Structure formats: structure tokens, C-alpha cells
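Each chain you see keeps its place in the complex, though not every chain is here.
Naming follows writing order (A, B and C), and every chain is counted from residue 1.
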Amino acid sequence: MIVVMRRGAEKAEIEHMAQRVESLGLKAHVIVGEERTVIAAIGDKREEMKESLESGPGVAAVMPILAPYKVASREVKPESTQVVVRDLKVGAGSLGVIAGPCSVESEEQLITTARAVKKAGATALRGGAFKPRTSPYAFQGMKEEGLKLLAAAREETGLAIVTEVMSPEDVELVAKYADVLQIGARNMQNYRLLEACGRVDRAVLLKRGPAATIDELLLAAEYVLNEGNQNVMLCERGIRTFEAHTRFTLPLATVPYLHQKTHLPVVIDPSHGTGHAYLVEDMCAASVAVGADGLIIEVHPKPEEAMSDGYQSLNLEQFAHTMAKCRKVADALGIEM
Amino acid sequence: MIVVMRRGAEKAEIEHMAQRVESLGLKAHVIVGEERTVIAAIGDKREEMKESLESGPGVAAVMPILAPYKVASREVKPESTQVVVRDLKVGAGSLGVIAGPCSVESEEQLITTARAVKKAGATALRGGAFKPRTSPYAFQGMKEEGLKLLAAAREETGLAIVTEVMSPEDVELVAKYADVLQIGARNMQNYRLLEACGRVDRAVLLKRGPAATIDELLLAAEYVLNEGNQNVMLCERGIRTFEAHTRFTLPLATVPYLHQKTHLPVVIDPSHGTGHAYLVEDMCAASVAVGADGLIIEVHPKPEEAMSDGYQSLNLEQFAHTMAKCRKVADALGIEM
Amino acid sequence: MIVVMRRGAEKAEIEHMAQRVESLGLKAHVIVGEERTVIAAIGDKREEMKESLESGPGVAAVMPILAPYKVASREVKPESTQVVVRDLKVGAGSLGVIAGPCSVESEEQLITTARAVKKAGATALRGGAFKPRTSPYAFQGMKEEGLKLLAAAREETGLAIVTEVMSPEDVELVAKYADVLQIGARNMQNYRLLEACGRVDRAVLLKRGPAATIDELLLAAEYVLNEGNQNVMLCERGIRTFEAHTRFTLPLATVPYLHQKTHLPVVIDPSHGTGHAYLVEDMCAASVAVGADGLIIEVHPKPEEAMSDGYQSLNLEQFAHTMAKCRKVADALGIEM
């Protein structure tokens, strides 16, 4: 950490802060500049120290040098993590495709979609049984009934099942049916849920919150990893910005940036990331080109009649077309898909 | 709702959408303009319909006319709600002040703070016992031990107790000790938690998520209200923007805007909203002037030694000074404080 | 336009607004809903009317139905515009690559870069002679001397020259040497400059401002088109968001979105859009895959010694590598490059 003292900070203040740094178990290195004095605090204490030092006398700012996450860091584990669940392979050169409806609505709807996405090349089926909805008046999902339909679709198609879990007390139930537990954007910092998912033997798909920084996302992943579960996929699904013509702003630079910082694979969600079906295909192709390790795409046999997210769902034909385009890009760049 | 058709939408598409609107139980009103046709959908079905209509053939956009929240709306209940808990009065002309440390750290720290903030004019004591922390390596709170210290401080000072609850399974425990359940910004859309807080006999302080729109905040409140709990205070604590010189951006216009839309009282948190102790006093005074119904302020006897949020905590003297300034503004404007 | 009246608006208010709409030359269509009355205003008066109506008595909101831009709209001109300047072809299936240093620094630096980017496949050379700098203490460009070096580089390599013009009074001078006038992000709403560029016989590259909406970008283009200059390229170079790990946030969904709204070609600037050289290659490949009509990339023989923007400039070898990757994607998708 670098503690930057205010211009004109008194000698006593500087000494006080240097002692304070030492009392935290770090080594203080005072550097007197022309205009300001800075104190370099050497050692590995990270984030928590920063808060404490900033309110010291004469301090202008504290700048951390080290990233606050540890286990998720590529510095700690240089080789890329690949998450493998049935035929779904995500990371380390493999691009996995997860597709399916926003909500599980009926056996007919689900199995039709499952067959179609499998045929087009997906290796996992998504579908919400527990639905977090902005409004209490909106459809809240089929719950366990929906989980059973998902398991039945897996039975028939062999697709891995990805579904959201909303609360710690549901983790066991959802894990009974699902292969991958999805933690939604709204719950990215629901720490109890993160910990509960860290204690079960299921892969986790952790979605970035729309206002979360990358450091916050990696620290959320760290909550899961810390409990012993190493099968974590990060998911960029768009951030909230002033742009109103898309539902969220989908920053694909997250992919190469995360690849430098962490060994965990990165999945892109162009459905939520754009909020409009007609933008999804091109953003899928771009995601493949930018190096994404996976895609999660909303697909519905009749988007117009979907109980949720119809406006951003591809129909079966559009999905097949999208997959064909993605495969061209993947083949050109030597990505396994 | 207004369904805007694409320029050149075909007659069949327009008829299809008009029928679709009617099949949803609404009355369709087709208006042919010079460049576009729009269909006004009359009736009260709100948000959920919007999603379904947007993916119809020939549709360019769907614009809702009605707000998606109901019970929270001032249209439904024109008179302002006042939340009263012990001596804390929030709303309808009364400004309530909640003050105390970010985290409960020790009996000594807590009781010293409680006495001082009471003396300066606060009527409620805040203090975190369960702490949601961005990093799993940071201090996570004293848990039930902390709750007991809070109850003891109430015993001595009479201050109402405001403390955060992080998970549905903790609601009962926290409600045993606290007067007001705080739902943190990270949990604004943790729907299970909202529902659980809606079912206990405790007032709720609901913090706005840093990327939440006002409609989303009111819909989150609606989850609580819907379960029968009408004692809900909304809290603006800043949003995430590109500004980096403050921890969040604190938009005080939220206060008069919410006062027009909802009958629920609005509390401002200038500590999190700015992230720097030296900005808190002026923003407190501004909050009073803009018409806030309450303030929640972080106060610590020795901010430099705080286990969390020290950089944004006032010390006891600064708090007394801040209260004096706020009282001047409140007196000038006829606000009870 | 749709004028939404407040719940409980009085009959007189509704009548007043209906008359007001008619007095503006529009046809008023009053629709009485269960909770609210709306007035559909039929006719083509667009944006300016909106402002005037919003302050009427009893009005809750005014929602425009028509886009505010006209000449830039694909509804007006369905076929895509292709901008052709020497060997640079941008749009309608052709991907043009503009590459070169942030600032022209010396003959040696420029000609070395020009030769290398041409060899790697670029068809235009960028280079700033007039530099808008955030700080008055930073290098402000070589001015006309720089323009002469650019013209000399064109002489030798045949590359089209793209360079920024900062002020109306410089348009004539810059147009004397350059093939494409670049209007920088800071000047996107410098209307005098837009008009001046609209009156010369040079193609224009108009960069999106970091806080500009897409409608504002298209209206800025409209200022140029309106003066008679139809050779306008739009450039997405990133928007300002809360993300701090990249210099700006580069939303590639802008490309398919703009392709639907306008016939003008869309160029991506991954150098400014990310602000880090190591993110540029992947974002270039993604830009090609998403359907961009052009790329503008900062390249410098020795980024470490660049007088500006070194941290986001590719060196000559990195640029050649990037071009090879882009070409693979372009070939796979049938894009001419």
C-alpha cells in the first residue's frame, strides 16, 4: 500500500502514520518528495488495512498495490481452469454453450427447446425454476416442479442442467436436480448464498452484478472458492450505464481483462447483456472472437408467448443460425466448440 | 401501455397485435399516424404484459404508462407515512437521526458512541452485528454477541436499535434484539429476505442498491409491504457512476422525486453516499434542506481504529457539530428534528 | 407523441392539452384509460414539441414516438452507405482499417509506421497534428508541420489520411492535407465545427462523445449531413461508466443497433475504447465479428516513447498480428477486408 500524505503534512503526522503502518505488521518506507511525502507499506495485508489507514491524520489517500482477491488470482494459479460437467466444457480453449428458456413453463416447452438446442450444438440446458423477479406481481417460477422437468430433459437429451438458486435454504434442493448452480446478478453479493454454494459438489455459474466492479466479482467468487468449491465460472451479463437503447451495456473487454487476472473461465450472456433478440446473434459471434469460454443464451420456441424475457429470447431457428455463425468464428480461430 | 409498431408494419401485423392486446384482457385502441401506427392498450396489467408484447411481429417498442408498483404509490395512499419506533420519528414533517458505528466492535466502543449520539440529538443507534463484506477476508461482525451489546445500549439510552439482517434465516434472531431491520444495498433484490422482513413486526430500513432504478427500489419495497408490513423506510445511499472522487454518487433529488411518487419516508445516508468523513457534514445539511425524512450517519469514537468504514465515520465531536448545523437548517425550514 | 396526463387530471386540463397539441399543427387523439388519460399527438413535429408540452397543466410525461433524426435514418435511406476514400472502403460489406500513431511526432516515426501498417493491410493512416489534450501542459501537436508529414506519407504509401480537426477556423487548412476529417469525442457537440465539416468536400469520421446517447450521436451526424456532406462515418470509441479497469467501456452492441437505425457505416476504436494495448487485439477481432464497418487503431513503432497514448498503442509487430487475426474472422464471415 502507498499512503499519500497531504501537502504540508506535519512531521508528527508522518511519524504517526509510519508507526501505525508498522503496528499493522507491515514495514513502513517513508519517501519524501518535492511536494508530498508518501509512505510505502510493505507486506501482504490488503484491503482491510486500507480502510483503517485512510482516516489517519494528514493522510490524503491510500492506494492499494495488491489485488484484494487471492485464490481466484492467476498469479496464484497460472494455468486456466476448465469446468467440465457432462458434455459441457468451459475454459482452457473450449467454448461451452448453455441455452434454453428464461423460465421453465411446461414439459412441452422445455423438451422442445432442449432437443432443438442440443441439435444446434449446445451442451447444457438453462431454465429458471426459481425466478427472481423485480416485481412481486410477476411470474415467480414453477419451483420444484420446474426442477423435475429439467431433470427429465437431461434424462432424454444428456444436456447438463444450469438453473438459478436464490437462497441458501434452496441450495440442497436445487443441487439435487441441477448440474450447475447459477447465482444471479442480483445475488452476486448475497454472501450466505455464495458460501452455501461453495459447500456443495456442483459447479457454480456466478453472474456479475450490474454495478459490480471486476474486483468485487472476483471477491464474490472468492467466497465460493474459499469454501472448497473450485468449479466456478464467471459470467459477464452487462453493467448498468446511461445507455438506454440496450437493457444493459455488455463490455466484452471483460473477457481478455479477466483472462489476465484470473484462471477462472468467463461466460458471456448476450441475452441479458443486450435485452433485444435482434442483437444477440452478432454479440454471440463477437463473444467467440474476443475469447469467451462460454455462452449462455435465452431460447424459446415462441418468444412472443414466453412468460418472461420474451423480447430477448431467440426462437429455435434463430438459435441454430447463431450457432452456425459462432462455429465459423470458432473454427477460424482454433477454438473448440 | 402503448405498443409502437415499426414504420411500414403490415396490416396483418397490426391486427395481430391488437388481438394479442385484447387476448391479455386489455382494450386495444389503434391509432394510425403519418409515419407509424401505435396501439394504446387500455387497462391495468402493467409490467408483465410489456415483456410479452415486445417480441410481437412488427413491434418497435412498448411503453408502459402506469408505474409498476402499487401499494407503495402515493396515488394509492396520498398521505405521507410516518414510521415511529420509540423516540425515532421518520416522515410526515419529522426528521429522525440514526447514528452509530459501522460495526459493533466492543461494549466500550458502542456505549460511548450511544451516549454521545443521544446527547447530540440522535434518536436511534445504528451498528452492524452481521456485516456483509466485499472480501471474505474482512471482519464479518460480532453476530449475536453484537446484537446483545446493541440491546444493552438501548437499555441504557433508550435509543431505538437499527441493525442489518443479511439472510432470511437470521430475521427472527435479529428481530429479537432490534427495533428496525436494515436491508443492505447488496440485498435490495434478495426477494426471500424482503419477504421474510415483511412478515415480522419490526420496521424496515430498505437501502437502494447502487445500480437500482427508483422503480426497482419501490418494487423491492412492495415485496415487504405485500407481506403486510407497512413500516418501511426507503434509504438513498448513493449510486454507482463514473465519479471516483466519492465512493458513490449521492443524488439528493431522489428525495423530492420519491416524495411525489410514494408515501413512504426517505432517509439519506451521507456516510456511504460520499465515502469521506470530511464531506458528511455538508451533505447532512443539504439532506435536511432538500426535505429528507431521516439521516443515517456513521459515527465512531476513534475512526482511525475502526474495524470497518473508518474513512467515512465522523468522530463524536464532528457528529455533534453536524447535528448543530442540521438543526439550524431544520429550524429555518420548520422541520421537526 | 404520447402525452400522459396525471392520474386525476381534470377535464379542463385534458382539453387544454388537446387544444395545445392541435395548435402545434398535430392531430390530438384523446384516449381515456382506467387510471389515466393519454393524448396521442399525430403528425411529424418531433423533439422540439416535446419540451413545450411537458410543462403543460396536468401532464405527467411526454413520450416521443418518432426518432428525432431524419437524414441519418435508415427509414429514409434503406441501403447502407459506403464511404470510399482512395483504397479505404468503409461500409456495405467492406471493413476498412485506419491505423497510425496518436500524434505525429517526426518524419521518421510517421513514415516507419505508415509503411508497416500498409504492409499489414491498413488502407488509411491516422495521426494527430492538432491534439486536444485534457491538460494545457501536455504536448499539443505539430500542427501544420504534422499535416505536411501526413501528406508526405500519403505520397509515398498511397494510404488515405485521417486526422483530427479541432476548430471551425482550422477546417480549411486541415482539409488541404487530409482525406478524412476526424471530429473528436470532445467535439461531438461542437455544432459550429460540425457545420464547417459539413461544407467541405472531405469525408468525416465523427466520434461518439463518452456521455452521448445514440440519438445524440445521430443528431450530431445530422448537423454534418444537413450541410450537404453525405460521407459520414460514425465511430464508437467507448462510453464513460463506473468501470475503472478500462479507460472507457466499449459497447460493441452499438454496431448492430446502429445498423438497424442508420445507413451510415460504423467504425470501432478499440484503442481508446479499452485504453490498454493488451486488450486491443481481442477487441479488434470481436469488432470484426460483430459486423463493424471499420477499425481505427493506434500504432507506434516504440509505444514506450510515444508523446501521447503510449499505453494503448500497439507496436508494429502487435499490429501485424492483430490484422492476421481479424482477417481470419473476416474471411470466415465473408467480410471484405
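In this section, a contact is a pair of C-beta atoms (placed from the backbone, for glycine too) under 8 Å apart; a residue touches a chain by one contact, two chains touch by 3 or more.
As the structure is a computational prediction, the values presented were derived from the model and not from experiment.
Visitor: If you could, jot down how many copies the complete complex is built from here, 3 of which are displayed.
Guide: Across the complete structure, the repeated chain appears 4 times.
Please note the rule applied: only the chains that are shown with their structure count from here on.
Visitor: Based on mean C-alpha positions, which chain is nearest the centroid of every protein C-alpha shown?
Guide: A
Visitor: For subunit B, which other chain has the most distant CA centre?
Guide: C
Visitor: Could you put a whole-Å number on the gap between the CA centroids of subunit B and subunit C?
Guide: About 38 Å separates the centre of subunit B from that of subunit C.
Visitor: Which integer distance in Å separates the CA centroid of subunit A from that of subunit B?
Guide: Measuring from centre to centre gives 26 Å for this pair.
Visitor: Just give me the whole-number Å value for how far the CA centre of subunit A lies from that of subunit C.
Guide: Each chain's C-alpha centroid was found; their separation is 31 Å.
Visitor: By the touch rule stated above, which residues of subunit C touch at least two different other chains?
Guide: 241-242, 244
Visitor: In their shared complex, at which residues does subunit C touch subunit B?
Guide: Listed in rising order, the residues are 2, 4, 7, 29, 31-36, 38, 40, 42-44, 63, 65-66, 75, 240-242, 244.
Visitor: Enumerate the contact residues on subunit A facing subunit C in the complex.
Guide: 211, 213-214, 239, 241-246, 249-253, 255-257, 260, 273-274, 276, 278-279, 282-283, 285-291, 325, 328-329, 331-333
Visitor: Quick check: in the complex, which residue numbers of subunit A touch subunit B?
Guide: Those in contact with subunit B are residues 20, 46-48, 51-52, 54-57, 68-70, 132-139, 166-169, 186-187, 189-192, 209-211, 216, 219, 222-223, 226, 239-240, 277, 303-311, 313.
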